[in-house]
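Got a structure for you, written out below as structure tokens; questions coming shortly.
In this view, the complex is presented without one of its protein chains, the others remaining in place.
Here is chain A:
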Amino acid sequence: MLSRTLLRMGRQRPAAMLPSFARSYASSSNKKDDTTHFGYRTVNTEDKEKLVRGVFSLVASNYDVMNDAMSFGVHRLWKHHFINRLDAGMRPGALKPLDFLDVAGGTGDIAFGLLDHASKNFGDVSSTMTVADINPDMLAEGKVRYEASKWNDGSNRVTFLEQNGETMDAIPDASKDVYTIAFGIRNFTNIQAGLNTAYRVLRPGGVFACLEFSHVDNPVVDYAYQAYSFGLLPLMGQLIANDRDSYQYLVESIRRFPKQDDFSSMIKKAGFYVPEPGYENLTFGVASIHIGVKL
């Protein structure tokens, strides 16, 4: 069970208990002793990746059912708006097809949505799509969906890769035109590294687009939103998916994510040009779209 895994992995190492200045003298490799947040818990940095992978392995099988139940279907509206706003596709008369990269897109809904939009609006049937996810179980769900979909027509446009979004070793520099990540970047151990990698793999002129849960400014809406997310969502996880802890982690990780302006600054720091106004809030800021362009 998740709680048992967390207890085993979430142990504080003795060096982490020392005050910060003593820590640098106490151990040779300071980086390894750093701790980070996992929801509201503090865990060792090197363990976070495993813990996140564990959470998504547990939620993979009813991922879409739970998404629909938790957001009452609104996540579909968000994703449609995201895809429409990106409006990506090889224009008729263009010379080269586009190379899409969907990160943390395990189950493939954004990936297939993008391909759909491109083919419906521009008649683009030659752009390639790479779906990368750190979790093999989510990727397996995506592959199953791909096999059953119309994209599995022998053209091999869609590839699935098990990759860590912070390094992405299998993807060469400047090889992608569109990098999308929906509801995935908050789970990265090092978000800035993920953004830097996004910059690396994009060609000049490439677009980075991120759809993520964010902060609600309006205090009244925020109160209702928090009561809902901390009260109802773990309960839904408990009753529908028999797993309260994973959904508790999910709502806590949403709180831990940087605010809209901070995240825009992080994108700028990675080297992207962020067009004004920097982000677009959806549903009062419950979700938000951040776009960056590599010039």
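Basically, contacts are C-beta pairs under 8 Å (C-beta built on N, C-alpha and C of every residue); 3 or more make two chains touch, one makes a residue touch a chain; residues count from 1.
Here is the rule we go by: contacts and distances are computed from a predicted model.
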Not-shown chain resolves in UniProt (candidates "NMDA receptor-regulated protein 1-domain-containing protein", "COMM domain-containing protein 3", "glutathione transferase" or "4-hydroxy-3-methoxy-5-polyprenylbenzoate decarboxylase") to "4-hydroxy-3-methoxy-5-polyprenylbenzoate decarboxylase"
Full-complex touch with the removed chain, picking from A:Val74, A:Leu232 or A:Val293, is A:Leu232
Contact residues on chain A toward the hidden chain run 3, 20-21, 35-37, 40, 222-223, 226-227, 229-232, 234-235, 238-239, 242, 244, 255-256
